[in-house]
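Each remark here refers to the structure printed beneath this line.
So, subunit A:
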Amino acid sequence: ADDEEGAEYNAAIISSPAGFDDNAFNDNARDGLREAAEEYDLDINDVEETEEAEYESVQAELAEQDLYDVIVMVGQQHYDPLVNNSETYPDQNWMLINDHVEGAANVSGWIEMNHEMSFLAGVAAGTLTTESIEHEGSSTNPDESVVGFVGGEDIDLINAFETSYIEGVEWVNDDAEVLTGYGGSFSDTSAANDVAASQIDDGADIVWHAASAAGGGAFSAAQSNDRFALGVDVDQSITEDQYADVILGSAVKALNEATYDVVTAAMDGDWGGVSGERNLSIEQGGIDFITGQEFEGSLPAALDENLEDAKDAFIAGEIELTCGPTGC
Partner candidate 1 sequence: MSDDGLLQQRWVRLGASAAVVLVVLGAVGSMMFGWDLERLLTVGFVNRSLQMATPITLAAIGGLYAEKSGVFNIGLEGFMIIGAISTAGVLFALGGTTPSQGDIWIAMVAAVLVSLVLTAIFAVLLIDYQADQIVAGLAVWFIGLGFAPFVASLVWGSRNSPGLASIDNVTVPGLSEIPWIGPVVFDQSPLVLLTLVLVIASWVFLYRTRYGYWVQAAGENPKALDTAGVNVTRVRYATVLFSGAMAGFGGAVLLAHAGNFVGTGDTMVNGRGWIAIVAYLFGNYNPLGAAAAAVLFGGLDMLQVQFQTAGIDVPSRLVNLFPYVIVIVVLSVWGKTRMPSAVGESYDQEE
Partner candidate 2 sequence: MSTDNSTAVRLDGITKRFGDVVANDDVTFTLEEGTIHALLGENGSGKTTLMSVLYGLYQPTDGTIVVDGEEQSFASPRDAMAAGVGMIHQHFQLIEPMTVLQNVVLGHEPTKNGLVDEEAAREEITQISDRYGFDVARHLDTPVRDLDVGVQQRIEIVKSLYRGADVLILDEPTAVLTPQEVDALMEVMDDLRADGHSLIFITHKLDEALSAADQITVLRDGEAVGSVDSAETDERGLARMMVGREVLFDRLEREGEPGDPVLTASDLRVSGDRGVEQVADVDLTVREGEIFGIAGVQGNGQTELIEAITGLRSIDDGTIEFGGRDATEMSRRERIESGIAYVPEDRQKEGLVQEYDLVRNALLGNQTIEPFVDGALVDWPFVADHAESIVEEYDVQPPTTTSEASSLSGGNQQKFIVGREIERDPDLMVASHPTRGVDIGAIEFIHNRLIELRDRGVATLLVSSKLEEVRKLADRVAVMYEGEFVDIVDPGGVTEEEFGLLMTGHGVDEEVDPGPDLGIEDEEVTE
């Protein structure tokens, strides 16, 4: 947004190093602000900063403008700089996604239970690989239980996705084999495509990805090899709709709802309601698995049953995952 004399309310959002337009994480967070902007007289300033080293000064520069009702920061890379800045600018409201700052009342820190989300994706994949599904030329192989995981960069965060996904698959399906691989990049679609295609070659009939913008490659591999894929973060059968015919469903987190809630709370002067440590978890309904647009009502009932069981087990505290939300 331009700094012409503007709206009644203002919010800023700073991207994670992956940048906006990932059709996933960053966009998901921004969507909540955009929703709010439709209802309120709110201007959003989205600041894409892909260099971690710049976060400290970008945060400071925004805060210094003394303009924003809240500044949203996507990704735990913002944590270290924010520890300083939340102190330097005590009157500024901050929202941090993926971490929280101990003792800072002006920070609303949201931890997304990525591991729970990954677990649900695993449950879905583990269930569906044993079912017989056919759609527009694609099919599963119900006789074998092989599924794939395609990571972007081979880093802690994504390793946590991987491990939790495998645990989810194994929770519903002891015999299942999970093939895993990393394309090495969050933007190289063809690398993700190659990894997924290799897994499909090796028997995987469903692949899930945690590769941000590169994830489209996993979908296209599924599409051209007549198999299926699962989306991440948001309903990717909508955001990547040309692959809707192979996206059985997506493991999602309601990051958009979180940002919506925080920005509206800030505008309504109810900061206290959102400050401190927050969770996006299954328990709070912030994590879920939703069926793809073209598969609504057509997937086997076992899927819903297993997902419900898994969620109940989480709420009951029966499931202990090896990894946390951002690493193991």
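If you want to know what made the cut, all candidates are chains of the complex that A comes from, given by their letters.
Criterion: a residue touches a chain if its C-beta (ideal position, glycine included) is under 8 Å from a C-beta of that chain, and two chains touch if they have at least 3 such contacts; residues count from 1.
Note that the coordinates shown come from a computational prediction; the quantities given were computed from them, not determined experimentally.
For subunit A, the touching partner in this complex, chosen from 1 or 2, is 1. Across the interface of their complex, candidate 1 is touched by residues 18-23, 50, 148, 153-154, 179-182, 184-191, 193-195, 197-202, 213-214, 216-217, 219-220, 224, 240-243 of subunit A.
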